[in-house]
Structure formats: C-alpha cells, structure tokens
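Taking it in order: structure first as structure tokens, then the write-up.
Missing here is one protein chain; the remaining ones are kept as they sit in the complex.
Chain naming follows the written order as A, B, C and D, and within any one chain the residues start at number 1.
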Amino acid sequence: MITRMIVSALGDRGSLVFLGLLGVAALFVALSNLLLPPGSALHVPIHIVALLGKYVCYATLAVALDLVWGYCGILSLGHGAFFALGGYAMGMYLMRQVGTRGVYADPVLPDFMVFLNWKELPWFWHGFDSFPFSMLMVALVPGLLAFVFGWFAFRSRVTGVYLSIITQAMTYALMLAFFRNDMGFGGNNGLTDFKDIVGFNVQAQPTRIALFLISVAVLALTYAVARVLVTSTFGKVLVAIRDAESRARFLGYRVESYKLVVFVVSACMAGVAGALYVPQVGIINPGEFAPANSIEAVIWVAVGGRGTLTGAALGAVVVNAMKTTFTSGLLAPYWLFMLGGLFVLVTLALPKGIVGTLQGWFAKRGEAKRVETSEPSPPPEAPAAGKAESAS
Amino acid sequence: MRVFAVLALFAALALPAAAASLQETLARFAANDFSETAKAIDEIAESGAPQAASLIDALLNRRLAVTPDGGVFFTDAQGRAFDALTGSPVAAVPKGAQLVRTNNKLRGQIENSLGTLRLQAPDPAKRREAAEIVLRARDVSALPAVRTALSREQDPVIAKVLRETEAALVLSRPDATTEQKTLAISILRARSDQDAIAALRAATAGAPFAIAQEARRAIVAIEKRLEVQAAMQNVWYGLSLGSVLLLAAIGLAITFGVMGVINMAHGEMVMLGAYTTFVVQEVFRAYAPGAFDFSLLVALPLAFLVAGLVGIAIERGIIRFLYGRPLETLLATWGVSLILQQAVRTAFGPTNREVGNPSFMSGAFDLWGLQITYGRLWIVVFTLVVFAGLLLLLKATSFGLRMRAVTQNRRMAASMGIPTARVDALTFGLGSGIAGIAGVALSQIDNVSPNLGQSYIIDSFMVVVFGGVGSLWGTFVSAFALGIANKLMEPVAGAVLAKIVILVLLILFIQKRPRGLFALKGRAVES
Amino acid sequence: ARAEDTIKVGILHSLSGTMAISETTLKDVMLMLIEEQNKKGGLLGKKIEAVVVDPASNWPLFAEKARELIAQNKVAAVFGCWTSVSRKSVLPVFKELNSILFYPVQYEGEESERNVFYTGAAPNQQAIPAVDYLMSEEGGGVKRWVLAGTDYVYPRTTNKILEAYLLAKGVAKEDIMINYTPFGHSDWQTIVADIVKFGSAGKKTAVVSTINGDANVPFYKELANKGVKATDIPVVAFSVGEEELAGVDTKNLLGHLAAWNYFQSVDTPENKEFIAKWHEFTKNPKRVTNDPMEAHVIGFNMWVKAVEKAGTTDPDKVIDAIIGVEVPNLTGGTSKMLPNHHITKPVMIGEIREDGQFDVVWQTKDLVPGDAWSDFLDGSKDLEADWVEKKCGNFNTKTGKCGG
Amino acid sequence: MLSVEDIDLHYGAAQALRGVSLIAEPGQVTCVLGRNGVGKTSLLRAIVGQHPISRGRIKWNGEEIQRLSAQQRAKAGIALVPQGREIFPLLTVKENLETGFAVLPRREREIPGEVFDLFPVLDGMLRRRGGDLSGGQQQQLAIARAMVMRPKLLVLDEPTEGIQPSIIKDIGRAIAYLRSKGDMAIVLVEQYFEFARDLADRFAVLDRGQVVLSGTRAGMVEEDVRRKLAI
Partner (left out) sequence: MTDALLDDAAQKEAAARKASAKGSVLYLDGVSVSFDGFRALNELSLVLAPGEMRAIIGPNGAGKTTMMDVITGKTRPDEGEVLFDGTHDLTMLDEAEIANLGIGRKFQKPTVFEFHTVADNIRLALKGPRTTRSALFGARNRIPDDAIDEVLSRVRLIEHRARPAGDLSHGQKQWLEIGMLLAQDPKLLLVDEPVAGMTDAETEDTAELLREIATRHSVVVVEHDMSFVRALGVKVTCLHEGSVLAEGRIDVVSADERVIEVYLGR
C-alpha cells in the first residue's frame, strides 16, 4: 500500500525530473570535486560545494514552508525559527565536540560560558555531547515548539494574517531571547568555531562533500515525504482547508488536526535543514531568528511557485544564487536593486512563480491538444485566484 | 542685550581689582591647559574688568581665541570681534588664532558662578534656571546672593524656587540652627523631587540625630510620592510610545487594513517622509536659517506628497495587477522596499542624516511633577489629529465610502459607477502619504537612515493585526495598549525582557481573540 | 596569468543592511588607501587590486564571502568586519584557508588568533582609560556609574571588565547601575529617566555607554530633550564617533564624551593630510573621518610594510614579518604591531562640540599596548597571547600550556 | 435602447457565449431564460462590462459600448442586480445604498422613497451591516441599490432567488411599475417561469451559449419554452 502511494506520489513527470536532476547534479558536484584537477574547467571548488550545500539546506526549508503555505494556506512568517532551533541543536553538539580545544581549554564549558563566568553547564546543554541525542533534538525541539504553538493556535482558530503575525511574533521573541547572553546560547555571537562532527574535521574536504551529499539526500527525502503527503487524500484535505476552512469542518474534517500534523512535520523538516546548514556555514546566531529571514523564505517559495514543492526548492536556490552573485564584484553596491527588481518582475510576469507558470503553460499546451481532438468539456481557465487567498 | 545685563551685574558684584594684572591672566589662556584656564577664570571674575562678563561668556561658548604671539581676542554672539585686553572692538580675530578649549569641569565651574550672578537676570526663565542650578550645586557660598535675590524677587513662582534653594543651602551649612534646618527640611519636603532628596540626603550626613531623622522621614515621604509619580510617568511614556506606534501603523491600517495589500514597503514610505524632512531642513539651513522652526510645517505637506506620489506610482505600476492576490503583494512590495532602501542609500549615503528639532519641539516641562518633553507631547497631539482626520475622511466623506466599497468588492463597485482605478490609486496614495507624515514626526526622535523603515515595519504590522484588521479604532487601541504595556513592563523587566513578554502576551491574547482586539464579528466578515 | 600581475586585497564590509551605516565608510577608505598605494607604485612592483564584496550585515554571509575572497579571488589579505559576531563568523574560514584579516573596530578582547590582526582598541585601550579619566579630579571625580549597553557580547564583556575594575577601585556595588537594551532600541524615555534618577542621588554620576549603532541617535535625542547636561551627568561613549554624530543635532549635547584612539579634530600634519585626501577622494568636503578608519590606515600600512619586508604576500611569511612593524598613526605617534596581534595606540577622551566634532580634553602620555586577555576577568587573567615566542594566542601562564 | 449583436464570450479557452443577440427597449422587459450554466450570467456580464466579449457589438442608445469599462457603462445609465447579490458586506445598508450615488450629480444624491415603499424591511435596518442580512434581505438590498442609481437600463440576474413569495410579487409589481414609467429598459434573467412570463415583453432562451428561441411576448409559446428548459 505504502509503496504504491510512494510510487504514485513520485511517479509523475515533475518529481522524476526533479529527483533525477538533483541526484545527477549532486553526483556531478561531488565527483568533479574529488576527481577532476583544480585547474579543469569542470572542477567544482570545495568552497562552491559548501555554498551549494547551503542552498540545498535553504531549499529544504523552502519545501517545508511550501507544504504548509502552498497546500494548507498557513502563511508562516516564523519558519526561520524552526530552522534556527535545529541549527542551534546541531551547534550545541558541535560546541560540545570542541572539548578542550577551546581558547580557555575548559573540558566542559564552551568558551563563551567561561569568559562570562559561568561555573557549570546549564541543564539544557546536557546530552548534547551525544550525537544521536543531538540529532533527535534537531527534529524534536522544532517539532515540539510547532506542536505546542500549533495546538493552541489551531484550536483557537487563529487563521490568516493573525496566524502569520503571531508566528512572526514567535520568531521575533525567540530572536530577542537568544540575543540575551543570559540565555546561555552565546548571545549575539552565537555558536561558532566548530572543530569536528562525529569525529571528522568539519572543514576537511571529505566532510564537506559528505555534508553536501547528506543535505541533498535530506532535500530529496523531504521532497518525497511532502509529495506523499500532498498527493494522498490528506493533501486534498489540506487544499480544501486552504480554500474553505469552515466548509471542510462542516464535512466533518477536524481542521486543527490536519493543520497540526502538517505544521509539525514541516517544522521538523525545517529543523533538520537548519542542522545541516550550521556545520556548512560554520555559525549559528540569533540573527537566524530574524523575522526578515522567515519572510525571505516565503519569498523564495513565491518566486519558485507556491504549491509546487519543486518550485519552492528552485526558488530558494535561484534567489540565493543571485544574492551570492550580485553581492560580489562591480555590482555589489547595487545588488538590492537587482534582487528587488527580480521580485517585482516575477510577480508581474510570472504570477504563479517560475515553476507554477511553467506548469500552467504545459497544462495549457496539453489542454490545447485535447481540445483539438475532442470538442466538448470546455477547458477550465486557471481557477479564479482571490477567494482562496483572502484566507491568508 | 543679555551680555549687557550680565556685564552690569558683574560690574556691580565683582570685588575690587586685586592680584594679577589682566595681561598676566590672559597669558594663561595661551598655555592650552585646563588648570591654567581655571585659574584665569577665577582671576577674571575677580578682576572687575568691564569686559569680564563678555570674556567668560565667550569662553563658555567657544568664542575666545589666542594668537600664537599671545594676543587674546573674542567675539560676541553677533560675531563682532574684540580685543580681550582692552575690551575694544577690532576688525576681526587675527588669522591663526586658536580657540581656547574648555571641558565639562570648567564649564560646570563657570555655570555655577554665572548661576549665582544670573539670579537677578531680567528674564524670569533665566532667573528660575539659575536658581535651580544653584540648588543643585549646593555651593554654600552662594547663600548671600540667593538671599539678596529672594528679597528682590517679585515673581511668586521664582520666589518659591529661591526659598527652596535657600533651604538646600541652609541644610548644607554646618552653622545653621536646628530651627532653620527643620524649616528647611519642611520646605524641601514640600518641593518633593529628586533634587530635594539629594539636598536632604546631604543633610543627613553628620547632622544631629533629630535633624537627620527628620530629613530621612522627609526623604521617605518624598520617595513615596515619587513612586506614584513614576507610575504616572510610565503611563505617559506608554502613551507617547503608543502614539509613535500608532503613527507608524496608521498608514498601514489603510494600505493593509483596508486594501488588504501586505505592504512590506510601508516602512520605506515612512523613511521617505523622514528624508523629505531632511531635505527641507537642508534648504532652510541654506536659505532661511532664521525660519528653521517652520521647517516641519513645510515638511509635512511635502512628505505627504512625496510618499503619496511614490505610493500612487507603486499602485499604478505594480499593485493594481495584484488585486485579489494579496500574497503576491507581499513579494512585490518586499522587492519595492529593497529598491527604495538602496535608492535612498545611493542618493543620500548610508549614514544617518541630521534632522533638527525646531525650538518648539525641544526641551521639557513639568506637569504635576511629570516631566514631559515637548517633542513627545507634540507627537502625541499630532498623532491624535492625524487619526481623527483619517477617521473623519473614512467614515464621513463620500471618498471614504467609495474607498471601502472598492476594497470590499472591486467588480461590483465598478458596476456601481465608482471609478475603481482612481479610488485604488488614491487610497494607496493616502496610506503612503500618511506614512510619509509619520516619517516627519519620527525623524524628530529617531535615526534618519536607509534602515529607518525596517525598524518600524514589524511593529506596525503587529499593531494593525493585534487591533483587528480593518478596524481603525482597533489600531488606535492596540497601539496605545502595546505602548503602555511595554512601558509599564520595562522598569520591572528591563527593555529586552519587556519586549519579549509583550510578544508572548500578544501571542496568547490572539488565542483568546483570534481576530484581534476589535474583531469584526458575524456573517458580514465571513462573506 | 593575470592573477600574477596584481595583488588582490579583499574588502569585507557590509554595504547594505543595518551595518551599512558604519561599514560603508571603511570600504571607501580602503579603496582610497589602495588607490594611493598604487599611485606610489603599488606593492612589490605590482598593482594592488581591491575586491569588494557585500556581506549585507548577514553573519553567515560574512563567512561565505570571506571564503569566496580567499578561495576564489585569491586575495592576499582581507580588511573587514565591524561587529564581533561577523568576526567570529569568519574566523574559522581564515584559519582553515590560512589567510589574513585586519579587524579595525574596538572590541571586547578575549581573542588572539594567528590569522587576525586587531587594529581597533582592546578594552584596556578604551574602556579602562575612559573610566580612569572620569574618576580623576579633572574628569569630574565621578563616584556613581551607569553602564548602559546594547545587549550583545561587546558591551556585556566590556561592562563585565569595567564592573570588576570599578569594584576593585572601591566603588560600591549600589553605585553601579547596569542596563541593557535590544539592538535598534528607539524608545529611551524610561531609561533616560532612570539615569537621571540614579544620578540625582547626590554623588557625581556618569554614564558609560556601550550602546551600539542605530540606538544611539534616539538615545542622544532623548538626552537632549530631557536636558541631561554633560556638566550634570556626562555620558562617555565607546561606539559614537564623528560619523554617528553626523545624524544628530549636537547643540544640546555639548560636553558629552567619547573615548577613542583617534579623533578627526586632532591637529597633526598627518591627520590634516589624511583628511584632505579623504575629502578629495570622496569629493565631499564635509565627509568626516573616524577611529575605525584610522585603524584601517594603520593596518593597511603595516601590511604593506610587512609584505615589503617579507618580499612576498604569502600569509605565513607576512604573519611573521608584521610583528614589530611600526607605522605612524594619524595622531602624531607611532603604532607598533605586538606579538599578540594587537597594536599600540594612544587613548583620547573627546568632548562633543557644537559642530559635531570632538575636543580632545585628555590623552594618555604614551601609547597603550593592546591587551588581548583582560586582567580583570577570572577566566583570562592568566592567559597571554604571543605569536612570536610561544606561537600561541592563549598561553596559560599558570599551567604553562597553550589552549586549543 | 440596448442591442446586443452576435457576441462571443470566452473564459480562457472555454467559450460561454456563441453569437448571441438580444434587444431591450425602454418601457419593455426582455427576459432571458435557460437552464443552469447555459450562459445567462455571462451575457449579463458582457452587457454591464464585467467581462470582455471576444466578438460582436453591444450598442446602447446607438453607441457602441463594448469597449467601455464597467464604471463607464454605469455612468451611461446601466445598473446591475447581480446573481449572488454581491452586497458590500462591511458597509451598512445605508452605505450600500449610497454607493449608487457615484453616478449621480451631487444634488440628486438621495435615496428615492419608492425604494422603501417596495422593501420596507430595509428601512428598519439602515444601520446594520449588509453582510449580516439574511439572504433574502440581501437580495432586496441589491435591487434597491440598483434603483438608487436611477438607471436607464436595469439588468437583473435572477432577482427573485431566495425571496419570500409576497416580496416576489412586490418585485414583480415593481418591475412592472418601472416599465410603466416608460423610460427604462429592463433585462431580466429568470428561472421562475411564471414570473418571467408575466413580465416579459420580449424573451430569449439560451442553451449552451446560444440563443435557441427568441421573440416577443406574443410569440412566446409556453410549451416551446418549457421544452427548451427541460433537462
């Protein structure tokens, strides 16, 4: 049964293309870095691998966000918080791995605790010396937060902008809290200067490649899970909730349960993405909780195409690649013009995002063919937007 | 005018000329050493030279200069140059002259001695300020001067301050009688403020037990009163913070609350308003420095126009293609906000620009013991006026009606003959324009930098949403509620925790009222 | 082949986002210094080429851009960062890829890395002297202290050091008030009122401000409106320079103080020349200069000298060669690179003037050597940095061992 | 008078009207009949300008109006009572009525008394929000709102839907009254056959986007029409 579902979820052309391209690209990057000489035209230098790894983590976050926003209409402006929490869990693990190699050579306490005169490890740091425990926390902490938050919010029927704003308030409050040095997470400086991960030097080339490949695998897995969710009837219920929440209730669907499930799943995905992000960029700090970061993640999804999953991933990569390119070189002082211009342009020219518009275009071509062959059943125009979206 | 008055006073009060000659005294300035300058001040004060007051005034205001060959010159407030030695006018201060520097300690010293002297200045405000300075300095030697001033003072308010000053000085005198001190304590107790506490506290040290006891009791009484005052003061701070939040949010209440555009560029409209103020002030500084106080009055309509027109351009160029797709407006306006930020950064540079306070917005006054700064007061008043105006426009004019009709059902509004395109553009322009005038006000208390808008956007959305989208009154109550809650929390929890607590409370509150404070209820909302 | 014609220098300062306000100027001054050096014939017979990137006030992006500069653009050295977190973010990158960073901003200390040169002030080159001054007769004999800062590592650490120092000097605990505010805090009514209240207890009171960035303008506006005069309660700031003051009307702030290692108003021929060049380069006769700019001037000149001395831009050689290098600073002295990778600097106290400049009212007689590890903190008392003898940034003098 | 000449209308690629023609004259009621989904509402949208046509012409008092916007057509005296009522939900009943003032010169901006004669419930609910009204009350408000505009062409899309029998009769009388004034043309889409039959001066029956039967009152044979309406 489940295998059949997976096959049907991933058997469509979009998924095959996406997963196929993802796999090929990942292999190419890894092999070219390992096998080709640095001078060669096709060689991918290791810093680019790290960069790509970061994009892939963002893409995973975007897919997670698209799952709740694109299919269930929950516009979370706080998904960065789940990402950051996963990142912090990983960061804590990495800090504990530093051991006596910190500047103060304290075997237990991370440096920032020593120089702020902490005498012992706060309780919530215990256990993070264990990799399995830490990995559990990576998904559990964001999941738990999402569960508690969602349990209250969805039962209280907080929807639309109200929900968006309280998710934003959540991440904002977390940001301020983590900024406080007293919280025990290193304040504004956050956690950084990591040494090893499960015994391997985080900066070594093989580790980086491995991290990159794992990130890609996680993205693929996240995508697969999301696909299975949305292609099952569960996904149809989500869309129904998105379009007419109260109607779904009158049909007997417990809207809050559906929302809670998808919200928690999505938060866990975001947490895992954050955890993989941290060793690759080398720092986690409260800035990751900044509301603007969460808004940016929403923007990636919108650019790629909401409700398409592949689009979300693509959007994250495209926007971040542009950011990387534009922030260097002659154009550096003007990159905001270009990025801002891109956003405006996409909304006007590709109203459903890159992938969404492409899909619509293919669909139309398909329809046109069908119309030629069989006359009746007038093809639908794209469903009138407005309605569903006024919910958010 | 003032110079003359001080000069006259100086001449009257100064001791007859004694020790060093003026020339020797002035030579001290050339040393460029603060202790030498301090000596020079004392000697000048004692010299009784007719130009002494102007000299000290010039020193205080960085208008006294020494030439390399030892000449000392000064200019008066009007820019006329004088030779310090002779006191006679010269054509100009010679080239290469170095200004004589002062530091806080010297200025304090000068202020204190001038304070005693100004106790009889003709301007009542000056006299009062002088009395307060003397009270705070508690320099016992000023007592005779205070008594003289008290005997001549006609103004009852100033006389009261002088009596309090006298009391503070009496308390600091070891030789005062117990009765005198008891009386002094009661006078200060009636004054009942921090300065009184300071004076009383000084009195407790080394005083006879009874007096010390009395003083302590007075302190406790005053502190109790101050606590109440502090609470009221916090409410006022809350109102003032609330008005800032309201001002920042009110434009958004239109573009987002009424029109449903998730306008991420709202903050940038505020920023444009602030920069308009800056430009206007630059023009005033360049062409009409005397009329600087009017700069804000000119800036207000201009800021409305600038931000409003930019808003209309955004609406016509982008937003109008997105009606019915509010989420896309988020993406597009985010892009616009990036572009506007960078445009301003390119045009005006990345650093803060200086926007000055006109005189009517500078300083503070006391109201029942509450200290209220004029700037904040005007902002509160201004906010209320803007809010009332907007309310009137929305509820009582045909434009308001059309605006609401269009945003509720654009297609039907068109079929009712309402020019939807124009109404949309004007509505968005109105919201943006109001954000622009908010920028004028905010430029008075905050940075004018390309980041200005970013610092208000999150708070603005929170205010509008917390109040209940679409309800102007909701926005109003929400802004003040958040402002006051924040300010009541801050003394207890500190600024950082207070903010966190407020955010958490907001999240919890929304659970209780999922559609904000002033939620619209009933069928009308669902349809 | 092209790469060998020029020597590339990376400039890693935010040109957008919240930090652009401070960092953009540093990018400009670097461009000026490089242009000037090229006019003088470049370095080792090659032209220097500036590579500018914008890390956009985003800390992970700092690391990414650092990596790009070093790995992709092959720069010989990087001049950059402002906030401590940005420095912390790029540190691992510089260590891994073995490159050189010049960090020009005053900071909390507690760090000495082989690949970083700290040309801004350590706490003992700014905070401690400032407090000494205020305690002195000349500085007003301050007895009561408000330590107000933005809630992050630099203010926290600095205040920790100051608190320990003040207590050691016999200041009573209740005469110290510590207050933290979030980044970008803009409503200062309560705090300024609290300060006034704290200051009216009859003892001379001063505020030591480690308030950073955007929060300063509203803070000073509130001070001015509440009529807090420098003669009553002076405020001495560690993060407010000429550039920050350009955004405020200073006529009501006369006499408030700042402690730095450089002020634009310092009257030396070097400084005059520098200011003139700066105005010419920016084509703006009103552009101000400030302390971190001077730090870059010193850092750049030291690097140039070290490269010339080593005859190569190879980081290892330059890192060794630069220790002991001396270059004139802009205030009349000669700064020297110390084995702990900090430099010697004069400490000055300036009072705000009406024109937005500072009057230097006090200054250390000699240059003060930067101390990486504070003598007033338990954890770091015993640590010492020495990259020449001990080849170590955190040598524990008690245990005789080098930390990780 | 209104004359619709051979129009086509598309939703995307789907065609909803094919060569439809229609006439409406002042002092007359033109009824459009047809089963669900045959294009009645689409035809009215074309007339009032809420949806563009892809072929044909629409003339109003001799001028071609197919390129005018909905707002311009409203100004030209065309008012619509839409299907689904489309009340402005957050405006009060009074404000809903006042939206009709937009096409009137300033001095004529008042609500005609006959509105309240016809729909007395509205008078008592002027301050209630439109969206709170019951379905039938909203329908009455929609008709009243169109009457405020004092149109020359009144277009009604199933105006009796959801209305209680007594008021249906009143609406019938009202339409008859408006017709009798002689200066207003009325286009009425109606499913309720008897209601339509009693009012119609002309009629057209649509099926699958085409006019399959049309004529004047005289030529309106119940049998034929009913057959066209059958499932």
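Here is the rule we go by: a residue touches a chain if its C-beta (ideal position, glycine included) is under 8 Å from a C-beta of that chain, and two chains touch if they have at least 3 such contacts.
Quantities reported herein were computed from a predicted structural model and do not represent experimental measurements.
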item	value
Which residue of A:129, A:196 or A:243 touches the chain not shown here	A:243
Listed residues D:18, D:35 or D:152, member touching the removed chain	D:35
For chain D, residues in touch with the removed chain	11, 14, 33-37, 41, 83-84, 121, 128, 132-137, 139-140, 158, 161-170, 191-193, 226, 229-231
Interface with the unshown chain - residue positions in chain A	1-2, 5, 229, 232-234, 236-237, 239-240, 242-244, 246-255, 257-258, 261, 376-378, 380-381, 383-384, 387-388
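The rule is simple: only the chains that are shown with their structure count from here on.
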item	value
Interchain centroid distance [CA atoms averaged], chain B/chain C, Å	30
Distance between the centres, which are taken as Cα means, of chain D and chain A, whole angstrom	51
Distance between chain centroids, defined by C-alpha means - chain A, chain B (Å)	45
Contacts with two or more other chains, residues of chain D listed in rising order	none
Touching two or more other chains - residues of chain C	15-16, 151, 182
List of chain C residues in touch with chain A within their complex	15-16, 51-56, 58-61, 63-65, 67-68, 71-72, 83-85, 88-89, 91-93, 96, 110-111, 151-153, 156-157, 160, 182-183, 377-380, 383, 393-394, 396, 401, 403-404
Chain D residues within the chain B interface of the complex	48-50, 69-71, 73-75, 79-80, 82, 86-91, 95, 98-103, 129-132, 145, 149
Chain C residues within the chain B interface of the complex	15-18, 20-22, 24-25, 138-140, 151, 179-182, 184-187, 189-191, 193-194, 196-197, 200-202, 214, 217-218, 221-222, 224-227, 230-232, 234, 243-244, 246-249, 252, 255, 257, 351, 353-354, 359, 361-362
